[in-house]
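Of the protein chains in this complex, one is absent; all others appear in place.
Labels A, B and C are assigned to the chains in the order they are written; within every chain, residues are numbered from 1.
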Amino acid sequence: MLKVGLLGAGRIGRVHAQAITAHPKSKLSAVSDALPEAAKSLADEHGAQARSSGEIIGDPDIDAVLIATPTDTHSDLIEAATQAGKAVLCEKPVDLDLQRAIACQRTVAAHGQPVMIGFNRRFDPNFSAMKAAANAGEIGQTELLSITSFDPAPPPVSYIKVSGGLFRDMMIHDFDMANYLMGDVPTVISAVGSSIVDPEIGKAGDVDTAVVTMTYADGRITVIKNSRRAAYGYDQRVEMLGSNGLLQAQNMLENTVVKSTSDGVVGAKPTYFFLERYMPAYQAEWAAFVEAAVSGSTVPVTLADGVAALAMAEAATRSAGSGGPVRMDEILKPVAK
Amino acid sequence: MLKVGLLGAGRIGRVHAQAITAHPKSKLSAVSDALPEAAKSLADEHGAQARSSGEIIGDPDIDAVLIATPTDTHSDLIEAATQAGKAVLCEKPVDLDLQRAIACQRTVAAHGQPVMIGFNRRFDPNFSAMKAAANAGEIGQTELLSITSFDPAPPPVSYIKVSGGLFRDMMIHDFDMANYLMGDVPTVISAVGSSIVDPEIGKAGDVDTAVVTMTYADGRITVIKNSRRAAYGYDQRVEMLGSNGLLQAQNMLENTVVKSTSDGVVGAKPTYFFLERYMPAYQAEWAAFVEAAVSGSTVPVTLADGVAALAMAEAATRSAGSGGPVRMDEILKPVAK
Amino acid sequence: MLKVGLLGAGRIGRVHAQAITAHPKSKLSAVSDALPEAAKSLADEHGAQARSSGEIIGDPDIDAVLIATPTDTHSDLIEAATQAGKAVLCEKPVDLDLQRAIACQRTVAAHGQPVMIGFNRRFDPNFSAMKAAANAGEIGQTELLSITSFDPAPPPVSYIKVSGGLFRDMMIHDFDMANYLMGDVPTVISAVGSSIVDPEIGKAGDVDTAVVTMTYADGRITVIKNSRRAAYGYDQRVEMLGSNGLLQAQNMLENTVVKSTSDGVVGAKPTYFFLERYMPAYQAEWAAFVEAAVSGSTVPVTLADGVAALAMAEAATRSAGSGGPVRMDEILKPVAK
Partner (left out) sequence: MLKVGLLGAGRIGRVHAQAITAHPKSKLSAVSDALPEAAKSLADEHGAQARSSGEIIGDPDIDAVLIATPTDTHSDLIEAATQAGKAVLCEKPVDLDLQRAIACQRTVAAHGQPVMIGFNRRFDPNFSAMKAAANAGEIGQTELLSITSFDPAPPPVSYIKVSGGLFRDMMIHDFDMANYLMGDVPTVISAVGSSIVDPEIGKAGDVDTAVVTMTYADGRITVIKNSRRAAYGYDQRVEMLGSNGLLQAQNMLENTVVKSTSDGVVGAKPTYFFLERYMPAYQAEWAAFVEAAVSGSTVPVTLADGVAALAMAEAATRSAGSGGPVRMDEILKPVAK
């Protein structure tokens, strides 16, 4: 039984708590949060203890730590927890600062503890079926990947201001999905963005609608579309053209009921947002982490994956600013030094 | 060039006139109608002559006759035209009176002229693709056929009164579709019906909603559902279960546009009614008739097919009245004498 | 916390055990089974005790009993458990013998304990969304209901022999669905059946393919299609025609991935069988039972609902034998005495 300490009792922390408890081989031992009442309330629901993050990381009885705290604490907590010998699952993004994330990656490498980054979408049954079909050669050689990823409604501008921007906060999931499905990182990234959904987002220095085009060394292309608003719900679709055909992962719907009247043929909307759509993915993600932590096998999403996606977000942010293409090796050059 | 006389210049007559003119190997020579102005107007549009049906049938220059007159004239006109050596395409049903239809069939047999019955749905590209797939064994042995056939709106009660009733007027298409797809006629027919759409239809002695179940000598089953009203348009679907799978022919839609809003995901309605849905089928039907008439090959839908469907309508009408199953051999027994 | 005794540790018992444990307000206390090891194994997994059914029913600490034993024990166990003051959730069907079920219903009425019958499909989110839409008048007055219900593969003939036959074992779910969606029981039932999937099923006196037509006092009609085999998986679809439109509940699919190649456009199959399709429904069913048991409100599916569906199965069985329609009041007449 894997004893787990959860750092962060916010919305996403609660999702993880549920997955930890439901899994037959893991147990929620302790919960911490900047708001002690939040930690206590969540701990009580799961028969766990409310403690500080320091106590949790320092407790030799705790095997694994799940980090669901604000982004600017991720790198420090990852380093501390791995130093203390814990297996770590950390929410995305690793950091808003690429250099800090890379430093964290080096520190962790020294300890050898498993660190998995919470790119939950890799565990969505639709995307993983798509990946399996592509890997099995069902559409031949892959050529062109398209990702459509629209949120139902924009977050408050106050959140936007501390989020790191659309590319680091939202599209980072899609960068990782591209890496997952293409099995490679791109060489050049071009981005355009606009604050057409809400001008206040533009005033806060961010965009709410963006298209990113990425090219690979072998000539393949990926295009990602993001919008902070889709009136009909959470739109999460992927399609991949290959030499022998096309794979599409379509939205999951609220139900299968279709109504035909004189007004047309009406089906259900996509499931509303990430909790509705990706709950099974969070459970599968946790199961994969437990499997790796218990067996000692490699985690399926590494800290390096987290750094790669962050570097792509950095490149896209720069490209959207300058209007021109950005080479990935320029982003990573200062690092390599 | 097949020279064609068209008897009947009503709505369906106009549909056929168009198909005759559009076909490279046929030409509309003459049109008749009980209303001489209707005949003249349609003839003028196609550079044809308005004549009486007697003149048309008697003219040795005319090769083929298309009968689109009221049902009670069909048998007489089929007999006269075949006696005069014409190839005949006659709209369904052959007759409302089964005995009269059978007598007609015998008369025609004596002359040896081709008589094709206008079961246009056999020429719908969806249903014929389904038939081809079933014949190719793509779902193994067929077991259970379901036909859904709803009109968009009921005809006037005045029409209902002279129509011969839902089974002879509307479901006769579905009886023929069952014969076409199952490659056999059933042995027992059970029907239930109701006038739930419009009580006036009930007062006129007819039903507007009906379900018919048919069993075959080899244990297969067909079920047909009819309604005189579907608020969303013309609903024409067929599905066939076999030992290895299911075939479904779905509705054709007005267009492929889908709109997703906070109200749901809305697609287009089915094409409205038989003219919109089956125009390509009417053209394919005429092409098949021309091919048979010119080459001397057998017509793909025979007078015997028309009589079989009419006998099934007769059985269903009786069953809906009595509530009990009706054997097809009882329907055909007096005929056999 | 509702303390629950589970009678029966077979496949469906295991499904229920999971739902009981997962629910925050219920706890699995004890498990019984004719095979003691089966009871022990399941009890161990859930931290419960393996006991005899008599001990469970006799234990005043146990609040509710879930009956998942062979059908021929249902009536006795329902009576014993309600006599002992338990709330009861019993798997369908109530009994294979309609008279016995009715006697049970009378006995239970005397005790006043809640007895819910496990028609899990009422809790399927698709069917309940459909019911809600129909009740809200979204398609006007309902007229014609169609239920398609195909199992992926037939059970062994040994099971068929003790099952009570297709109408009592399989279609009973659809009879209940019709009662649920139409809000009424039919007056006349006609059935045809065939053993076309497997002749051995015919030799065992049962059918494997059947169509049932039911008419209601107000002229509405329901048609149900059953097959013991669908090569593509579990086919569970419902459609309802009303004066203003059509509602359809379509199959749930294994995933949303669509592959387009030169062979066509291929989507996933329906979820395989009842465990895959209806797991959320079993959970919702249990939640509804707990809610009723704890609050004292009426259970949403009553013993009377179970008896009604059984009477319809009886009528269909007789109709399939005789070939003629069977009136529901004839089925219930001897009972009324």
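Some notes on this structure:
Keep this in mind: a residue touches a chain if its C-beta (ideal position, glycine included) is under 8 Å from a C-beta of that chain, and two chains touch if they have at least 3 such contacts.
The structure presented is a predicted model; accordingly, all values stated were derived computationally and were not measured.
Of C:Met1, C:Ala132 or C:Val265, it is C:Val265 that touches the chain left out of the display.
Only one of B:Ser52, B:Thr73, B:Thr107 or B:Ser260 touches the chain withheld from this view, namely B:Ser260.
The omitted chain makes contact with just one of the residues A:Thr21, A:Thr107 or A:Thr213: A:Thr213.
Annotation for subunit B: contacts to the undisplayed chain at residues 125-126, 129-130, 133, 138-139, 244-252, 254-262, 268. Of the residues in subunit A, those that touch the hidden partner chain are 139-141, 143-144, 146, 148, 150, 188, 190, 192, 194-197, 209-211, 213, 215, 218-221, 223, 225, 227, 229-232, 235, 241-246, 323-325. As for the chain not pictured, it touches subunit C at residues 230-232, 235, 253, 260-270.
The working rule: only the chains that are shown with their structure count from here on.
Subunit B and subunit C touch with mostly matching residues; of the residue numbers seen at this interface, over half occur in both copies. Put simply, the chain nearest the middle, going by average C-alpha positions, is C.
With centres defined as mean CA coordinates, subunit C is found 41 Å away from subunit B. Multi-chain contact residues, meaning those touching two or more other chains, occur in subunit C at positions 139, 244-246.
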